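Take a look at the following structure, please.
One protein chain is absent from this view; the other protein chains keep their places.
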Amino acid sequence: MIELINVTRTFNQGKQNQFTAVNDVSMTIQRGKLTVLKGPSGSGKTTLLALIGCMARPTSGKITLKGVTTSFFTPAASSDTLDITSLPERFLTEIRRHSFGFIFQQFNLVKGISALENIMLPAYTTGEHHHHFRQRALNLMEKFSIIRHAASPVEWLSGGELQRVAIARALINSPAIIVADEPTAHLDSVLSREFMATIELLQDEGRTILIASHDPLVYNAACINTVVSMRDGQINDNVTRS
Amino acid sequence: MSTTLNRYRYILDFALSSLLRRKVKNMSLLLVYTAIIFVLASLIFFVQSIKHEAALTLDQAPDLVVQRMIVGRHDLIPLEYAGKISQIRGVTAVTPRFWGYYYDPVFGANYTLLVPDSNPPPVGSIMIGAGVARNQRIKTGDLMTLRSASNIPLLLTVQGIFPTHSEILSSDLLTMSQEDFTTMFNFPGGVATDLAITVPNPAEQITVASKIAALYPDTRPIMKSEMLRTYDTLFDWRGGMMVVVLATAILSFIIFAWDKATGLSAEERKEIGILKSIGWETADVLILKFWEGFVISLTAFLCGILLAYAHIYFFAALLFKPALTGWSVLYPAYHLVPSINPYQLMTLLFLTVLPYTAATIIPSWLAATVPPDAAMRS
Partner (left out) sequence: MLLFMIVMIVHAEYRRKATSDEQAERGKLAAALKLTDLCLFTEARYTRHPAMSDHFAPFQDYPSALEHFPSGSLVSPPNMRPYVNHP
């Protein structure tokens, strides 16, 4: 479970082009639930995702994680929370590596290497044995029906296949939380629906999923548990469905 | 511990695959780098072998050689000097040496003519060096014509050829009898080219030399240690040609590393951004860049050294031939004995691999510290 308390993120603080992307946001993301951040572009969705996903630190406020075990923090009790607000980069990166899986708007795959290698990339620096994560990567590719592209360079893949590679990459370290930023931005309706079906699969596996999107296909999907509306860096509305 | 090792190993794997991805660029980098190392290492091996050879062989040279000087030029030394010199304490023998240079106009070559102190060839016969035999295309038993000082051609039979492994000493040598030598140069009696002195105790050499200089102020004694020291400073970096070669190598290397250091391409920058966004730390990215630089420089270094070794010891320093021959015609075949100086090679390693690896890491530093969420916004 992730909790945000009065979180603010301001860019270029003190300078002329000072800009507050996230303004005094408080919210709770329940474990195992599918939450969607809805809002127009510029509403602060991406920044909020970055803050939650341990990619950036808030200018003020507090972010805590519950139920996360890392090499430097073992919860003594199930109610113990980890305050990640001012953790050093190294620890943040470790949490991100083990507990979060990211799917970017532009996919952000490394050109010139194969799909399999792209999927395995996040696992390289964990120190785990190669054959372990290689097997996991192959299993993931099989699960998303892209196994035949294992050795193909990513330039050869279609949009839908690329997205599945991006999803597989997000899952390589078996993270508890999946974060997706505008995942359907470059997809047509068919592929968007396919994507939501995959997300539902992941939800059934018990993962916590957080999606930022202004695509109605996404925020109107049946599997969504909570929809958080944002505008100008603040939360307008927080609707929880069953 | 194994996790750290694994981490380094997999980053190395990725580095290798990255290098192979930009094959053309990295191949050309590797080639240039290898070429630079090749030249420098060839020089190192060559000079080292010659110095080693000089140290070993010239250890058997005469202990002291006394030359006579007139108006600053080398003149013939009167044999009567030998009398007083042999009376100096420490001197066990004084042997006059008869040797000189002969320029053969037909073949355009310079030879050194020498009368051996013991077992000289019989009158009318000569022993020649392998270089002379090659130059004139003659073998044992053939006749050789030399033009003497009184313009009378001297016909001499080749009695034997010095072995090829001794070419570094005897390539241009012609040994003959005293009579032939005298006829050849119209050599006056009562003088010799110089005197070879035997002083068995090395500690006494300097005393004997000072005494000779005091006794005969018009002479110049040369000690064996001085002769050996001459070969120590051979191919000194201050020599004209060496400066040019070294400066070129150093300059090309600087240009090369500078080009590397002045920045990453946009593609490389983007890739680093992606790696950071998927969970790679700044340290991981730097390790990646380190491996990239290190792999190229180490490969180039090893290739360069191996090629240089082959060049000098299997191909007899072929590429240096024009520089070493100069205007002369005779070129001794360099059958050099391999002499590896680990200290110099280590220095070369540190002076090339370290700066190059640093030049690869430094521009990556800025790119590697990019915040991971930048990739989300791009």
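Going in written order, the chains are labelled A and B, and every chain counts its residues from 1.
In this section, a residue touches a chain if its C-beta (ideal position, glycine included) is under 8 Å from a C-beta of that chain, and two chains touch if they have at least 3 such contacts.
The model shown is predicted, which means the values in this text are computed figures rather than measured ones.
The shown chains contacted by the absent chain are B, with contact judged over the whole complex.
Considering the full assembly, B:A213 is the residue among B:L154, B:V191 or B:A213 that touches the omitted chain.
When the whole complex is considered, the residue among B:L288, B:I305 or B:L348 that touches the unshown chain is B:I305. Contact with the undisplayed chain is limited, among B:L234, B:L251 or B:L318, to B:L234. Within the whole complex, the absent chain has one touching residue among B:L56, B:V123 or B:A247, and that is B:L56.
If you put the missing chain back, the residues of chain B touching it would be 50, 53-54, 56-62, 65, 67, 69, 72-74, 95, 97, 101, 109-112, 114, 116-119, 129, 131, 162-163, 165-173, 175, 194, 196, 206, 209-210, 213-214, 217-218, 220-223, 226-227, 229-231, 233-236, 238-242, 299, 302-303, 305-306, 309, 313, 323-324, 326-330, 332, 337-340.
Following the convention adopted for this analysis, only the chains that are shown with their structure count from here on.
Note: centroid distance chain A to chain B, computed from Cα atoms, is 64 Å. Contacts from chain B toward chain A in the complex involve residues 2-7, 10-11, 13-14, 17, 21, 267, 271, 273-275, 277-284, 371-373, 375-378.
Partner chain B is touched in their complex by these residues of chain A: 46-47, 49-50, 55-56, 89-90, 93, 96-97, 102, 104-106, 108-113, 117, 121-122, 124-130, 169, 173, 181.
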